[in-house]
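All protein chains but one are shown in place.
This part shows chain A:
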Amino acid sequence: MCPALIVLSTLSETYWGLNMSVITAINMPKWGMEMSEGVISVWHLNIGDPVIEGADLLDVETSKIINTITASHAGNLRAITANPGDTLNVGALLGVIASNDVSEEDIQVFIASRSNDTSNHATESAAQELAPVARQDAEAKPLAPSSPTLTAASTPTTSLGSLALGEDDSSVGATVVARRLAKDYGVNLNNLNGTGRHNRVTKADLEQAVLAAGGQLIGQSDSAERPRPAADDSQVKATAVARRLAKDLKVNLLDCRASGDRGRVCKADVEAQAARQQTPVPSTTGQSHIEPPAELQTEIIAMSGMRKTIARRLQESKQTAPHFRVNTDVCIDNLLATRKLINASNRQAKVSVNDFIVKACASALQKIPSMNIQFDGENITRFQHADISVAVAIDEGLITPIVKASETKGLVALSNEIRDLATRAKIGRLSAEEFQGGTFCVSNLGMFGVKSFDAIINPPQAAILAVGTGEPCAVVRNGELTVATMMSLSLSSDHRVIDGALAAEFMSCLKGLLEQPATILG
């Protein structure tokens, strides 16, 4: 192994071989604290394509967003080690950039040196989906010269590299089944850590090591090439419901991930595969001429990462945070007049009612700092700045970009920032810190003509304001019936940390600011 200098950075590490040629790894990035894994969406380049610095390499979907990884170095895309649909841990190797004068062997050595990252793949099943790259264990020795090209499948016995090496293992403690299987895999038991009784090597220990070394479990066939409708999937471990569903949906269990208990294919895996199979290819867009039978006129839609996150977080919020609501109606005639004035006087300005509301909330949060908080179940964190999340509906769901320190920003600047955030949210180009956190949330459905609604708190925030539409109403003022443009506000608060009186005080303050917009300045 040649002495290697490896430079670690967020997205890439660079490796100088003996001949000073440069190999750059493309790694799974970490976008934000919560990110532990990402799913490869699409590669923008093919193996061999030239790469210029800053070029779009591939898209990665996290539970929140789809983002693009750009090249940090120029060269050629020499290897792709993760395919669309694969789920990989942060830091896992996705591909390799190097100039064309780096030999294929050096690339292989580099990839092998990275394969000691046993947690490359987020799940075992993901490892099975990946075209098996010839990998080696922690010793990271160079591959044998005869090693196949990157995407070639290899049999379990030849791909396990140095797992097979070692002295006589007949005295290593192992369960009988593990020893038998080790023989089948060609694995030397000296290379395994035993976790069973008396530290025996168990079947699970062996299978884990085989998977970590990039091998495949015997009896679980390679699913790299798909679809394979003809392949016999009767031996694939699957739940009974999944097996039945697979039959109905014409999904081969070999093509499914196995995220269920004990590595079985479960119902969700079959549904996800069915969704992948139904993704229309460009040439066949448009309506199908074949009318499906009546009982099949339903569609199973896989939960996207974002959908799952929304589902999990909001369910958690609704179940753990005792919500209560405080409602009020606000007269916005003055606000509308002020808005008209500002938009007329400044050609760059396109201030919306919602911008006013965000600004007023920022002001109210400064006046009532007890509302400007986060709550993690144990501690209340009070913030100096009002970081206000604004709920933005996007195709895949919903995201809440944050206007940071919104009390410090002028209305027009605030307005422009919100528009920018919303635009980028819709195309999935927000960075993690732009939508994680926040001390308060505004959700506005007024543009749909909704009178009023209740919102669910977005943890770790403790309150959310739901804004309805502004419409002319008959109101009684000073004992006389008159017409005013009224807008309904509903504040949902977490009663663990915000009491009724506090919420009411906040709403009263907010109402005052919105009805007399000039006071926002004060």
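Going forward, a contact is a pair of C-beta atoms (placed from the backbone, for glycine too) under 8 Å apart; a residue touches a chain by one contact, two chains touch by 3 or more; residues count from 1.
In the analysis below, contacts and distances are computed from a predicted model.
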Omitted chain, identified by the protein name its UniProt record gives, among "2-oxoisovalerate dehydrogenase subunit beta", "Glutamate transport system substrate-binding protein", "3-oxoadipate CoA-transferase" or "3-oxoacyl-[acyl-carrier-protein] synthase 2": "2-oxoisovalerate dehydrogenase subunit beta"
Touch as defined at the start, partner being the missing chain; which of A:Ala178, A:Met371 or A:Leu514 qualifies? A:Ala178
Please pick, from A:Arg200, A:Arg313, A:His385 or A:Lys511, the residue that touches the omitted chain in the full complex. A:Arg200
What residue numbers in chain A mark contact with the hidden partner chain? 173, 175-178, 180, 196-198, 200, 202-204, 237, 239, 261-262, 264
